[in-house]
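Here the complex is missing a single protein chain, while all its other protein chains stay put.
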Amino acid sequence: MHKDPSASITHKESWGTYHMLTLNTPEIATLAAPGQFIMVRTSLLHQPLLRRPFSIHAVSGTELIIFFQSVGVGTRLLSLTNRGQALDILGPLGRGFDLSGDLKGLQAALVGGGRGIAPLFFLANELRKMGADVRIFYGGNSEEDLVLRERFASAGFAPDCSTEDGSYGYHGLVTDLVIKDTREAYAPDRLYACGPDGMLQAVGELAHGLSIPAELSLESIMGCGFGACWGCVHKIRKDGEEAWRKICEEGPVFLAEDVVWRGEDR
Amino acid sequence: MHKDPSASITHKESWGTYHMLTLNTPEIATLAAPGQFIMVRTSLLHQPLLRRPFSIHAVSGTELIIFFQSVGVGTRLLSLTNRGQALDILGPLGRGFDLSGDLKGLQAALVGGGRGIAPLFFLANELRKMGADVRIFYGGNSEEDLVLRERFASAGFAPDCSTEDGSYGYHGLVTDLVIKDTREAYAPDRLYACGPDGMLQAVGELAHGLSIPAELSLESIMGCGFGACWGCVHKIRKDGEEAWRKICEEGPVFLAEDVVWRGEDR
Amino acid sequence: MTDLSVDLGFCVLKNPVIAASGTFGYGLEFQPFLDLNLLGGFVVKGLYYDPRPGNPPPRLFETAGGLINAIGLQGIGVERFAEEVLPKLQGLEAAVIINVCGDHEEEYAMVVDHLNGLEGITAYELNISCPNVKQGGRCPAMDPDATFRIVKEVKKISRRPLITKLTPNAVDITGVAVSAQEAGSDALSLVNTFLALAVDAESRRPALANVLGGLSGPAIKPLALRMVYQVAARVSIPVIGMGGITSGTDAAEFLIAGASAVQVGTANFVDPQATLNIISELEDYGRRHNIEKITELIGTLKI
Partner (left out) sequence: MTDLSVDLGFCVLKNPVIAASGTFGYGLEFQPFLDLNLLGGFVVKGLYYDPRPGNPPPRLFETAGGLINAIGLQGIGVERFAEEVLPKLQGLEAAVIINVCGDHEEEYAMVVDHLNGLEGITAYELNISCPNVKQGGRCPAMDPDATFRIVKEVKKISRRPLITKLTPNAVDITGVAVSAQEAGSDALSLVNTFLALAVDAESRRPALANVLGGLSGPAIKPLALRMVYQVAARVSIPVIGMGGITSGTDAAEFLIAGASAVQVGTANFVDPQATLNIISELEDYGRRHNIEKITELIGTLKI
């Protein structure tokens, strides 16, 4: 966990509302693991006041990449930054995906919705290095959301795509695409997912039905990102006990079976 | 008085902490007179909240120029804008210098301190058009403050300069330079000044001593710039009565003899 | 197209957006920028019986998302207002509301009495909540009993509907609200500015000549919204909400929290067309949410 007050932007790419920034930040890049995130200060003034969390999309040497969608004031300011500028960041933060044990031959299904695809690139690469067989399921509202298709493809992870409006790939939810495939011939050993809550919940149910584990990367508004504010909690089961646990510290990745969704707990 | 939500920046020039922006804003440029100002929104977020006032430095056709020093958060943001961006501005605002009557042959002494030089370029040009004889006195803390020297010179108004640290021109206050010249041979008919309060007060006293009129352009923190908030007042004598009058509406230019300085009124 | 009109009981506004007192001059200052007829209404600058000199400068100081002011209610007094300003405000479609001030109960009554006979006024807004004038920022609206007395007194002689404007610096704003209602106020408006201090660390002096001032703008929105929510839950007369409104969404939030209309203050300085933008954003909001009448929003916060 480090603070780098001047992580310089060495590369920037944009597709519509989606943007990718490469940051040179040796200490943080070296420590990063898939599923972890960084907190970025988007303004030095008091608005936006708080840092914003972004998953680590990829790491190479002293550089780290974030991939984000412009959805509000902080991400808009970030989308206006340019090569050569420096960002004030904290990281790497949180506990990422579980890469312990022997993963050789593991059938890994990675499910990403919209900007939720961000951490799965890093994860896919690490899983492959460890001998796992990786498939990417990539969903969005429409074709314009699937901007990382080619990046995944040229890294050797040609994704199975879906769009809700049918403009590209499977017409429907990405989770329905995964379900369809598992009904046909695909038998994953483990699911990994990042995206909106509804999607995560569906992935958890699918994993439960298939009796396989699923790891979900949760989102929440974060006050600090390093466990100090207790603002980012989600209800999590642990040792049989349900409690509000900090996503930034114990997560953002949790086992689906431990995640209690609203409604379940009331 | 117009609002132009998209006055585009067509040219930008910078010297250290000083900057010049040329804005294309047909309606406002056409109406502008020397001594008037515009209110510029420096951020679309809530910090800085209020617009910032800037004198009209020059006008040509549909374009208008402002010249400013970066001294705080708003001017810093403004200094980071680039050609092609658009600014949200109001103008032209206030009552400028008095250019009524026959000014042919008038010996006009224009005294500017630091960023206070801004409106005097516009004024100098108009006075010359009307047949006046213009001399510019330009003061600063040091040579780095006199960034418009050449601009004035190449327009035919080679300025008499002073610096407080003696790094360029007369060593001392610009008002002392004017006083020195009037003691020697120079006999101005009218003084025009813009700069810090102390300088304006000294110019007023000099004018009083010479029994000539002086017009002073006052500054104040402004809430609105168009007479709605009553935030920008200065004590002004009018018809024998002293009252807090709005700088943005009745000024920013006042006759020195009407301006009541702190101390005088207590 | 959403019907934006709201009925306050004593008058119907074409839309719920009113420009707030002290931030809209006498209305006339905004005519270069907008057609006053497009507004739900506007409240003129606080009016005392006699002309008032106001406070010495500096009178303004900007803070994070906010503005502190200590204008000290500089104004032309009721006679000059009646002669020079009011004639220019005749025949408007927007509600014209007069912000009535006083140093004591009698002065409020004197202002109202003078205006009672004149045309072109929709309602009075009793400003018993300005924190700048009296020492330490005290004002009648800080106390339920003082509020009751003044409202009762003025209501007795007023020939027009009475809106009582509450201060957030009250001992208990809901208590004061209930008092004002019991004394016969036709509506409430809240909030006025929050008593604030800014210090210039370089000179070790207060940033404002008056020492204390009133904080307004986006910084106070969450506090104002809370107070509007609490007060609207306690009274049956209409509540006009304000504090930091700069967008149609902000206005919608106040309506949802229980306000029947809103006022827009500081935003008028930032953008003289702020009220118009808010009205059109409120229209957009209505369209997006399929709202037939904007009044459907009022007090619908789902707890």
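Chains here go by letter, A, B and C, matching the order in which they are written, and residues are numbered from 1 within each.
In this section, a contact is a pair of C-beta atoms (placed from the backbone, for glycine too) under 8 Å apart; a residue touches a chain by one contact, two chains touch by 3 or more.
This structure is a prediction, so every number in the text was calculated from the model and none was measured.
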Can you list the shown chains that the absent chain is in touch with? A, B, C
Touching the hidden chain, out of A:97, A:157 or A:226, is A:226
Across A:11, A:46 or A:83, the one contacting the chain not displayed is A:46
If you put the missing chain back, which residues of subunit A would it touch? 1-3, 41, 46-51, 88, 90, 220-224, 226-235, 243-244
Could you please point out the subunit B residues that touch the chain left off the display? 46-47
On subunit C, the omitted chain is touched by residues 63-66, 68, 136, 171-172, 194-199, 201, 203-206, 211-212, 215, 217-223, 225-226, 229-230, 244, 249, 252-253, 256-257, 285, 297, 300-303
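Criterion: only the chains that are shown with their structure count from here on.
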Farthest chain from subunit B by C-alpha centroid distance is chain A
Note: subunit C residues in touch with at least two other chains are 64-65
Counting only residues that touch at least 2 other chains, which ones in subunit A make the list? 46-47
